[in-house]
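With one protein chain removed, the remaining protein chains of the complex are shown where they sit.
The first chain written gets the first letter, and so on, giving A and B; residue counts start at 1 in each chain.
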């Protein structure tokens, strides 16, 4: 898959796909800057009055429930249906699913009503959507349970979608085929929005790929290598500089370094 | 105009004008930090219950429709009318006008109902407000059409306002007189909110100037030279560091460097 990762990364830079984000108020700025750095174009539009128009003009749509409200719920449904109608891929980031019933039910409602190309979440969120009795507190992942990858595959199969469960190893599965990505940095857990931004970058990759499975795996590898490169830069350490370096590397990472460091494997579940 | 740019920049630092921003959720933090760095005081207040009180206490009001909703539409109208009543200048940033009819119509409604001192936008947004068949996708400028400056002058004349159309060259026009500013850095396009922050900084300059035309041109020159200085600093390149350096330079830029690098010209349209 090395060539596909490089090809997708460069397609994003040449095509500048427009990514429509309906996301949480914590990560809007970081998400927009991360998408620009990767070569894509972000747009945020939350009003029910324009959600359909903006989604229809976009190359991918990201629905992130991190600071959900009934108003954004409505905008997500409107935008999602417009995207489905025009064949535009929809990415769901179920932030904090399992932490409150409002979040769990909102995520389930979006899964029920929309055709979702990719669900990107941490192990607790994925387990919660798969129906496990996951213990989710706040919006951070706890240690992945032993059967996390099986939960992901079960969720993908039952919902006929692709699941990207990120953690120390990222697992991307459509229920039949599974890829694992072995890149990243522990520093990603020290900043807010690292997972949210990955969801939006996965949207950019999927907008240029025939396969959500391969698009999401390529996005995880690219993002993980950028994080590795950011953690190697000076001055470090500290989450302030890590965040700055990560934005730098999303733009400046060389194809050579990406090719050399990315690790994607086929896995049997 | 060199002396006026320096004088205005230092008036902002000594007076610390209060700039009331009703702006989009992507750029709130960057806008507030940029205003502090320039020496002004930001305040964000969106609730209809307090929008009039806050606008009446401010030195300028910025209305930015980047993540519009019907609720913020209402707050913008209330704040704008209070500002007009008290003679406080109102700056409109029509983010994404032309991209959806909701945005185009909201911007037109604000222009109709309020006395706007300055419209600050990119070429697509300005062309859209001027009634051209501009193709606007998302919130980023496409290449400026050949007649962009004429569109800006037409819009300024028909609305009896001043228009600041930013791009590789910034065009500021009141329909009769036109200034161009030849400062800036391509890196401004790599980060989110660069235009939004300029709108708020223009508000600070206009709050201390007799002429929106000269105030906006001075703001563009100051902001452009800060961007040039930021792009020259180490470590660079990358959008993460560029953003950090830009905030630094908005505060630390010397009068000498500003005086030496700023380029403002009178133009015939």
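Rule of thumb we're sticking to: a contact is a pair of C-beta atoms (placed from the backbone, for glycine too) under 8 Å apart; a residue touches a chain by one contact, two chains touch by 3 or more.
Note that this is a predicted model, so its numbers are computed, not measured.
**Q** Among A:17, A:80 or A:96, which residue is in contact with the omitted chain in the full complex?
**A** Of these options, the touching residue for the absent chain is A:96.
**Q** Check the options A:4, A:177 or A:192 and report the residue that touches the missing chain.
**A** Considering the complete complex, A:192 is the one touching the chain left out.
**Q** Pick from B:28, B:64 or B:123: which residue touches the chain that isn't shown?
**A** B:28
**Q** Using the definition of touch stated at the top, determine which of B:83, B:152, B:172 or B:247 touches the missing chain.
**A** B:247
**Q** Quick one: say which of A:67, A:177, A:211 or A:252 touches the chain that got left out.
**A** The missing chain is touched by A:67.
**Q** Please give every residue of chain A in contact with the chain that is not shown.
**A** Chain A touches the chain not shown through residues 24-30, 66-70, 96, 99-103, 137-140, 190-193, 237-241, 243-244.
**Q** Residue by residue, what part of chain B touches the chain that was omitted?
**A** Counting over the whole complex, chain B touches the hidden chain at residues 18, 25, 28-29, 32-33, 36-37, 41-47, 49-50, 53-54, 57-58, 71, 243-249, 251-252.
To be clear about the criterion, only the chains that are shown with their structure count from here on.
**Q** Taking the mean of the C-alpha atoms as each chain's centre, how many Å separate chain A from chain B?
**A** Going by mean C-alpha positions, chain A sits 33 Å from chain B.
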